[in-house]
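Complex shown without one protein chain; remaining protein chains in place.
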Amino acid sequence: MLRVIVRRLLQLVVTLIALSALIFIWLRNLPGGPVDALLGERATPETRALLTKALGYDQPIHVQYGKFMQRILTGDFGNSIRTGDPVIEVIGRAFPATFELALAAMVIAVGLGIPLGYLAARWRGRSLDHLTVVGTLLGISIPIFFLGYLLKDVFTQNIHWFPPSGRVGIGLDNTNITGFFVLDGLLTREFDAAADALWHLILPALTLATIPLAVIVRMTRASVLDVLNEDYVRTAEAKGLRHRTIRKRHILRNALLPVVTTIGLQTGALLSGAVLTEKVYNWGGLGTLITDSITGSRDYPVLQALILLAAFVFVVVNLLVDLSYAFIDPRVRVR
Amino acid sequence: MTEPTTQAGTPAPRRKDERPGGGNLNRLGDRKKARLEELARASSGKGGVSLFRDALRRLRRNPAAIVGATIIGLFVLVAIFAPLIAPHDPVQRFDELTSKLAADNIPGPTDGFPLGSDELGRDLLSRLIYGSRQTLFVGVLATLIGLAIGVLFGAIAGAFGGWVDNILMRVTDVMLALPALLLAITLVALASRSSQWTVIMAVAIVNVPIFARLLRGSMLAQRESDHVLAARALGVKQRSIVLRHMLPNAMTAVIVQATLTLSVAIIEAASLSFLGLGDPDRDRAEWGAMLGDAGVRYFEVRPELAYYPALAIIVVALGFTLLGEAMREAIDPKNRR
């Protein structure tokens, strides 16, 4: 077992080094870049040369990469080109925002999706079922940035129910501990701040929830329909068990298995959706950070760190899951 | 953004006793994998022709399939005959429209321009009609390229197995686990500038692992099947077994998936435009770019610039989803009772 872990860790290191080298070299060979981003229209050849030199871009690429690796090994991911803040800090600020948003969206999707899917299946062929089927089809066919725009226009401009953007009211002096604003409000007992943060969260979370909601509803519906046809459900009904008991013991327990799998699958989709949702609602999370560091400021240190971190998290989680699975189920051997 | 997996549809629910993908289901990519393999297996049970006829028969009885097929049929017809249908040249700026055009005013319907002007004084209707062409072009090409590379990957992996299979599938695993739009954004970023081709390639590459998985699953299922074994016993060459027997059988599942992918590809192209990573050429009319760029920007001045392309995208995406799902249902062995 130990040997397996060691081998996997070695693989991880090799993968990350290869990936970092690839990203590093690739980014530095792109036209334009941080020097352009810092200079605006006022670039004269002299300032451009000076900045290129100051940033070390005039050195051979392997020298640059060597220095980069040296810093990475000491845990230093460099600083954002735009603001000079440490990259770790920049990412650390953005992460809670995205996580809060994604979590809220998931709560909405699961909380609404499973009951809706269940009801649609139980009342198959009735109007609620038809409505659900059509609704979910629309949900996966509409570009969510457009839905976000519509929601925002209706609920913040025509009817002033929700705030148009941001995570909390401007100028609110809430205490920031964890970076999860709703949680912070509760922790510090600034309940008004928590309420305000929650208020800001609703529209973006609804927008982001559309696709997972549609998928979960459809999955639950299909799954429940399938289980309803099973012999054990019919047997239970024939035995005269109460509906509640059947629902709890037989239908939901069996039907939810594939649904849970689907929920896991939606995590990736949520991250994709977050990029769009965050742009619509000026939500300062990872999605904004990624698009900004690519399109606007060409903040390569941030971009590099983001890609590396994503790869790292992916590989480590994979490793942990594999290992834990080997512990739980002896039949699975870790390769 | 939607994941370009099979999630768009209603995946056939699994009974708890059948766990495709074997052991370590918990791996991030494995869940997606499992679904794809199921679809792959569904289509490769028995001989191709009878299965196909069987499925077609069921399809014709499914209203969803008919609606979907009709939408797609109309869409393709409009795209083909766009020059005949469109009243005007889509890139010409008309004096009648530009004379009333201002930064804060976009003229609505007038004589000869039933839907009014776009943001540059061109005929909106004609651009929408021509837009079907570009949209179809981007969607189909992205899907086809993704399919071609995926099929190549999958066919090689499925046909040879062993370490080739192992390496190729590792690569697709990683790609499957990445969020689709993020992968696409990164690809556009790595291309350093966006054009129609970067959009097509970004959407295509996102689809590669999906098709690769699908095809490989189908091939693997067939390797031990009777007709392949029989062919091998008769001394048919490996290459010819792969090309003549295994590939054609696997294509049913691939076509189903491609149909579903098309709807996702169209929406994804629109999302890239919205993020400013789309095709920058404003002469080319494409629904995604029309919606994601001018549609959103002039939403208050003239919301129709967003509504029409959005509606077009939704309807067409719906069409592909409906047809794709109906097709999948039709080839599902569970429905073959």
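When the chains are written out, they are named A and B in that same order, and each has its own residue count from 1.
Heads up, the rule we're going with is that a contact is a pair of C-beta atoms (placed from the backbone, for glycine too) under 8 Å apart; a residue touches a chain by one contact, two chains touch by 3 or more.
Note that contacts and distances are computed from a predicted model.
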| item | value |
| --- | --- |
| Hidden chain of the complex, named as in its UniProt record, picked from "Secreted protein", "Probable glycine dehydrogenase (decarboxylating) subunit 2", "Polyketide cyclase / dehydrase and lipid transport" or "ABC transporter substrate-binding protein" | "ABC transporter substrate-binding protein" |
| Chain not shown: contacting residue from A:Gly139, A:Pro163 or A:Pro212 | A:Pro163 |
| Options A:Gly33, A:Pro143, A:Pro258 or A:Gly273, residue touching the unrepresented chain | A:Gly33 |
| Positions on chain B contacted by the hidden chain, ascending | 93, 98, 101-105, 119-121, 192-195, 276, 280-283, 293, 296-301 |
| For chain A, the residues touching the chain missing from this view | 30-34, 36-51, 53-57, 64, 67-68, 71, 76, 78-86, 93, 97, 152, 156-157, 160, 163-171, 173, 176, 179, 189-193, 195-196, 279, 281-282, 284, 292, 295-298, 300-301 |
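Convention: only the chains that are shown with their structure count from here on.
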| item | value |
| --- | --- |
| CA centroid of chain A to CA centroid of chain B, Å | 23 |
| Residue numbers on chain A that touch chain B, as the complex places them | 26-27, 30-32, 137-138, 140-146, 149, 153, 211, 215, 218-219, 221-223, 225-227, 254-255, 257-258, 261-262, 264-266, 268-273, 275-276, 279, 290-291, 294-295, 303, 307, 310, 314, 317-318, 321-322, 325, 329, 331-332 |
| Residues of chain B defined as touching chain A within the complex | 1-3, 5, 7-16, 23-28, 31-32, 34, 174, 177-182, 185-186, 188-190, 192-193, 263, 267, 270-271, 274-277, 288, 291-292, 295-296, 299, 306, 310, 313-315, 317-318, 321-322 |
